[in-house]
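For this view, one protein chain was removed and the others were kept in their places.
Up next is subunit A:
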Amino acid sequence: MVAAIRVPRSQRAKRELLKHAPKLVETGKKTLILHGTKTSAVLNSVLSDIYHLKRDNAVKYTKKNDNIRPFESGGETSLEFFSLKTDCSLIVYGSHSKKRPNNLILGRTYDHHIYDLVEVGVENYKSMESFVYDKKLAPKLGSKPFFAFIGEHFETSEELKHLKEVMLDLFKGEVVENLNLAGVDRIYVCTAISPTSVYMTHCSLRLKRSGTSIPRMELVEVGPSMDLVVRRHRLPVESLKKEAMKTADPAKKMKNVTKDPVHGKLGKVYMPDQEVGKLTLSNDIKGLKRERREAKKNKEHSKKQKVNPE
């Protein structure tokens, strides 16, 4: 076998592929939403609600998947392939069985391989449609959400600590440096009600006048709301975690540059030894060019001649 170079045929395809390239500073993760062979009505609704919350940055698959079992070895190959295909690194997988009814698996991938998994059961679910509120308050698509985590179990319980991180990663949206304060309009509220279960709800934020520059916050529940009961969870492998937590080196401090209130920006310049003796001489050196020298001579000559008649 020999290798052949395959490149995209169109510039557009090339641009799309370049979007999949690893970035120094990542801006956001895409979410893949899919389900197993069987789902309940509740789970269908949960998945579509999650898709609606993240519609700007998510892919939803509607076909049945019979060979996905993320917790079992060999059952994740198909999932990893989908992750590669759709360039998604957050996975929401729903399945429904007698043993684990209304089962939701939240997973993350690193380099298109499973990084960690949390399995939760959905209980007491209330869909987005069932909430009645003034539609003017509905959060805008893609706005940066607030998060409120309540309860000591998020620190003491291993499962909930993990779930908290996954939930934050799942719903945090785009990573931004600059935030428009006018666009603050939603909050996810997660309350630990027991060491394994979390009451989660999604609210709209209303900014009310308070007389100061800081507005008074008011919450209006817009749904969905549900209880998540942690079933199984798999933490990332320590070495993989270390690898995945790497960040780009912050820009190095510029050497020999100081700031002065009076003089402004100041720099020290050190000249290295010029090593003139070692310089190789070639014919390209300007001073050695015969035509130039002659032209210069001629010029001076003509100038002198011009001067003389005057």
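Everything that follows uses one rule, which is that contacts are C-beta pairs under 8 Å (C-beta built on N, C-alpha and C of every residue); 3 or more make two chains touch, one makes a residue touch a chain; residues count from 1.
Note that in this section contacts and distances are computed from a predicted model.
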Matching the hidden chain's UniProt record against "DNA-directed RNA polymerase II subunit RPB3", "Small ribosomal subunit protein bS6m", "Ribosome biogenesis regulatory protein" or "Nascent polypeptide-associated complex subunit alpha" returns "Ribosome biogenesis regulatory protein"
Full-complex touch with the removed chain, picking from A:S97, A:N124 or A:T258, is A:N124
Subunit A positions in touch with the non-displayed chain are 1-8, 13-14, 17-18, 20-24, 26, 29, 89, 108-112, 115, 124, 144-152, 154-155, 165, 168-169, 172, 176-184, 187, 189, 191-194, 199, 201, 203, 205, 207, 213-219, 221, 225, 236, 241, 243-248
